[in-house]
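All protein chains but one are shown in place.
Our next item is chain A:
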Amino acid sequence: MERNVFVSRRRIDGFDVSPSDSAEAHVLAVDDSLVDRKFIEKLLKISSFKVTAVDSGRRALQFLGLDEETSSSVGFDGLKVDLIITDYCMPGMTGYELLKKIKESSNFREIPVVIMSSENVIARIDRCLEEGAEDFFVKPVKLSDVKRLKDYMMREVRFGSTNSGGTNKRKLQESCDLTSSEPSISSLSSSSSDSPSRSPISPSSAPSSIPTPLDSPVRRLKMTNAGGLI
């Protein structure tokens, strides 16, 4: 599987991401909001990641060297990107479109991509996961979310598996369950997904023992897609 190739390629390059050493990991953060960029940058730095923050999908592609105008495949300052975390709603290129471009690229499709959004829309989450996003964080992003990013890199290096089972979708399940019980289907309207307060779960705790309901949207998605059909 592709991820195993990714693992061995990393080892061949001598780039060893050991569990305790995430100081080497470089995250490319994409968000058009300056407030959010400052915030995510801080969260990432506190979690010992190197960060490059850009304000658009276009700039992210330029940084990676994927922009149509350039043909080079090296990030423009030579730093490898180990993970991309991007906002969904951005003018010009959305996070989803950026995700697609990355997954379509032979050079960069191995890079794990995480989507962030202030809107907890099930159809949106599903679409992103189907396109290959590792996870979907509801904004405002928590430190515990960012700390989990290491798992995506770790998992690939140590286990080489694409499917992370249910664990790193835990946050998704929590955030899906917290909003209205009626999932908004295809529209991006916020009326059914917005709620004034975030959740009864304390933001500083990372509950690992909350049972994931069988009818959670992500689990349903996995079950229906068991045959690999989308």
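Definition applied: contacts are C-beta pairs under 8 Å (C-beta built on N, C-alpha and C of every residue); 3 or more make two chains touch, one makes a residue touch a chain; residues count from 1.
The rule is short, and it goes like this: contacts and distances are computed from a predicted model.
J.: Assuming one chain is omitted from the figure, identify its UniProt name from "Histone-fold-containing protein", "Histidine-containing phosphotransfer protein", "Cytoplasmic tRNA 2-thiolation protein 2" or "AP-2 complex subunit alpha".
T.: UniProt lists the chain left out of the view as "Histidine-containing phosphotransfer protein".
J.: Which is it among A:59, A:101, A:124 or A:139 that touches the chain not included here?
T.: The one listed residue touching the chain not shown is A:139.
J.: Extract the touching residues of chain A with respect to the undisplayed chain.
T.: So the residues of chain A touching the missing chain come out as 33-36, 38-39, 42-43, 45-46, 89, 118, 139-140, 142-143, 189-191, 194, 196-198, 203-204.
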